[in-house]
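What you see is the complex with one protein chain gone and the rest in place.
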Amino acid sequence: MINLKINGQDVQAPQGSTVLKAAEQAGINIPTLCDHKELTPYGGCRLCIVEVQGFRVPIASCTLPVSEGMVINTNSEVLQKSRKTILSMLFSERNHFCPFCQVSGGDCELQNAAYHEEMTYWPMQPGWNDFVVDTTHPYFILDNNRCILCRRCVRACAEITGNFTLSVAERGAASSIVADANVPLGESSCIKCGACVQVCPTGALIDRTSAYQGLLADVTEIKSVCVGCSVGCGITLQIRDNRIVKIEGDWDAPVNRGALCEHGRYDPMYEMRARITTPLMRKNGALEPVSWEEALSAVADKLKPLSGDPQNGVAAIASTRLPLETLNTFKELFGDGMKSGLVTSTEEGMTTQAVSALADKVGTFEGHLDTLKNADVVFCIGANIAKSHMVAGFMVKRARPFGIRIISIDPAEENEMDEIANISLKNKPGSDLALIEGLKAIIVDEGLGRTPLTIANPQQLIAEAVEKTGLDVESLSEAARGLAHGVSPVILYGKGLTAQRNPQLVEALLELATLVGAVDEERVGLLSLKGEANSQAAAQLQMESQFTLNGHKAVFAAIGDDYVSKKLVERVSVAPYLVVQAAYESELTAKADVVLPVTIWSEQEGHYINLDGRVQKAIRAIEAPAGVRDNQAVLAELAQKLNIPLSGDWQRASQARHSSVVLN
Amino acid sequence: MQTKRAMILVSSDPESIRLGANDLIKSLNESLAAYGLQDEVDVSAIADIGRADIVPLVIVYPEATVYGPVKAADARYLVEEHLYKGRVATDLLAPPKQLSGHIGWLRSRKGYNPSEQRIVLERAGRIDPDSVEDYITNNGYEALGKALTEMTPLQVIETIEKSGLQGRGGAGFPAGRKWRFVRNAEGDKKYVICNADESEPGTFKDRIVLEGDPHLVIEAMALAAYAIGSDEGFIYIRGEYGVAYQRLEKAIQQAEEFGFLGQNIFGTDFNFKLHIHAGAGAYICGEETALIESLEGKRGEPRTRPPYPTTNGLWNKPTLVNNVETLSNIPAILRNGPEWYKSIGTPSSPGTKVYTIMGNVNFSGVIEVPMGITLREVINIYAKGMKPGSSFKMAQTGGSSGSIIPAALQDTPMDFESVRKAGVSLGSGALLICDQSVCIVDLVKVLLQFFRFESCGKCTPCRVGTQRAYEIIDRITQGQGSFEELEQLPELAAEMERASNCGLGQTASAPVRDMLKHFRTEVEAHIRLGVCPTGVCPMVAEEETAPA
Partner (left out) sequence: MAKPKIASDWMCGCAGCHMSLLDMDERILQIIELADLRSTPITDLKHPDEDGVDVGVLEGGVNNTASEEVARMFRKRAKILVALGDCAVFGGVPAMRNLCGVQEALQRAYVDAESNEPGSQIPNDPELATMTKTRAIHEVVPVDYNVPGCPPDADVIFYVLSELAQGRKPELKDELLHWD
């Protein structure tokens, strides 16, 4: 610890901390505009300048590292005057008239800083450059006239998202924030994650959907979990009048540390599907509104006779976007209670079955997303993390300036990783096992392995790999060496690999990981991406089988707020009796005999297991519309009508089998 | 080497080339061939000799007769007269008023003037910059050889420390101490960078060295690398210096061929690789941390300090950044010893300083004089006095971030300590001499116009301060000035000086401060009387605000 004195107060701070952070920890407030706790210090706004004994001029505290015996003054009269002058400069620079600004009245950090200094006016004559407002982006607006050039957005785009879209054009007073080489935002390489909007201290970047919908003081903030995919990002929901005004990444969430992607931040705000608010029942060939009692009784009557028939009774399928509690109840109701032989999830184990199978055999073998932090090589196979699990993709993309090397192997023609990968290979579909064995053989053959492994005839395996993958030996060797040369490599694999449902593939990958030191006693740099929010929960509940109807007399589909694939609709429509538990109208509900309207993600509570085993709780943020019932409650009521007892012990159920990742 | 009877030197700085120096060389060679003299007479190109009025310039050795300006069409006549018939071609002689044309002047070559002393510009204009042999013949690489074979790196640093050499980039930081910082910084990899991004308005002293004596910079950088324990260096050269870039490129190639760069230099285990990188025209990249950012391929914005480049420089490695002029002193110091160096200049600021003189004076160009000479001496001796009818009003030093020195301060010795005491700065060593016809408000407006355009925009005080100050002064020149706004100027200036991130912002307010300190009456006349005393400012609003 370093000892220093701030405003006469003795302060201790860890080595490498900045004066600003040290002061903050000691409860001493230093105003700042360009600094942000999740971004590298920049030292641009100069509002945080402090006097340091022995220095000729004041120094920006956000970039000043603490050193032993430092004596700091943060609030002398001169500094106060300085801050006022700097704020005056900022106000006079561009159009900072508060009465017609979206963030005015508490959300604007510039305005708040000036209130803090008790400024009633600024003395400088404003001289504005007139900037064109960029409204080309579908989700947000960039208004350089409100910009204070703190570059938080530029840093967020690079350091949080790793997309490097935003930068500064021109110099001096003509500087402005631009996308790419000064193209309109809507036509740029922007991937619409909105991190820039989240960090903007003024009204220069504002959301279209949340603008003028309520300031922080008007909304209730609720911390919850995004159910967009298996990454399970922490989110902060801003609620006003039972409506989500804005979704932001939760800075304190351990998974994403504030990062969020387009799907987490904006998709729910642009939900266009029609909501179902009353139970529907098919009468004379058409769906008609009925009471909950009528609908549930009808379903119970229909299902009761099918109980105890695992082959031809009821087939049950539930969305992996549903909470763990609901999935468990679903399993207890249809599996344990009705004794159905087909209780599965909408993912049908595509992303987990092979992984779980290996876990059953060897126990937990997968690692943690955090290993990406120190990774120097990332090896992606059958995975398009830049698209399917965007925030995990950010973690890879943003490490590029620090020399991370990316190897991407995927037969799929379109894979966003290709653009950023150092090595990108397209093997023939179905040749993954040969490829992995080939890579292992090359590494062993060249003596690059870090753990002992004997391969009888490496040359033969290499030749096989070349033949089956359709790749030349040079490309394979390049990839093998790239992986083996990593000091702390991480291997990520996705649906491209797991959908083949071959545990051997995963086992081969584990061997490869051990061989190159991605997996050792200290760290486990091997992770599958899973699929939707609760893939892993479905896996733990063994809802992983393929949904193949075989004389089933009824199908119960708990879709929740999920989208329904055409393939599922086709398969389900042959069922004589179809019950759909869903929030939105879809092709599936149109074919249903009974539709039970249920809550969406933000209207219900429950747990989710993310891809690296975190069991996280999503919180109810808003009340469901009248007539709509909770997913969990509907299943419970149905169980009651069917006289099926429910234990509700989802914790035990989810730990009943070995998980591929550590659950916590 | 074949012995020649005579040698013709032709100036080949960009201005000479523009005026046909290349054609002239070609014609000279053709004419020599026509007279069968090609084996007896050698034609060499030399760099800028610090004068622009008589180029292309031709010097014929051994008589050292100076001709200029010479056109390609004159070549045959000149060869016939001087080299074939053996008599001076009097009608082509350079005007004797500026240049003596006598052999004695070139032999001693201490400059045009009696007290001018050349260390930095020792060879520039005297040797063929494209010839490493010429450089070697003139003591070149002697210092490097001596250091590598006879001295330890620490001894080199000690020598520089003892010499008292101060950085010539503007701040005057002791060079030896900086070297020691880098030497002592922890790190397996260290870099040497030569800051050749000379962009201060009116300053072109580094260009003279780079164009006329490129090997000097290379030798100095190799010495610095040896001293601090580096094996790789970069020359960050101003993008507009095309000729200098080519000469450096060639010089590096020659130095590599001769084993002055590369592996096992002088048979020791010292290796040094040197790269050149051309800037893209941003003034701010002359600031050392912005230069480093630019070298790394980023937007040229200064970093915040601490940490300093000496510990966290290029790619976060300890880095030594020295200016061309600073480096150019190094080989001579090592050759002649620190005591010799200290004997030149003043005790607190040893050595010489190169100035570029321009303005309302009779001579414009580059001079190298010992530290401690006064502005009055510069004007009256080296600049050959004010132009007829002109009287000295003020001088602007060091390009834009320098000071405005009023006539009252012209007897201040120009060394780091004295000018600091007088509250002015030497800056980059440009001297813009202004007479009574120059309006102070207009001058400061022009300087601020430059700054507001060149501010990188990173920090608020510089970005907005330069803009606001410019607008206020612009309004004064348009007769729209007010005392309220005039009162804001010192506040703005103080804030820029106090809170800016780098030297640009901290010094950009200097002209404003000097204006208010020395010429307040003149500024107030603009506001109070609505008149520009020198008649320079328009004193009417530029835009019509009333409806038609």
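Every chain is named by a letter (A and B) in the order it is written, and numbering of its residues begins at 1.
As a convention for this text, contacts are C-beta pairs under 8 Å (C-beta built on N, C-alpha and C of every residue); 3 or more make two chains touch, one makes a residue touch a chain.
Quick caveat: nothing in here was measured; it's all calculated off a predicted structure.
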Would you mind spotting which of A:Pro65, A:Gly105 or A:Gly482 touches the chain that isn't drawn?
A:Gly105
Which listed residue, A:Thr120, A:Asn284 or A:Asn664, touches the chain dropped from view?
A:Thr120
What residues on chain A make contact with the chain left out of this view?
95, 97-101, 104-105, 111, 115, 118, 120-123, 125-126, 128, 130
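Just so we're on the same page, only the chains that are shown with their structure count from here on.
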Separation of mean Cα positions, chain B and chain A [Å, integer]
55
Which residues of chain B touch chain A once you look at their complex with the stated criterion?
282, 284, 299, 304, 306-307, 452-461, 463-468, 471-472, 485, 488, 491-492, 495, 497-501, 506
Enumerate the contact residues on chain A facing chain B in the complex.
41-47, 49, 57-58, 60, 63-65, 78, 82, 85-86, 89-90, 92-93, 123-125, 127, 148-149, 167-168, 170-175
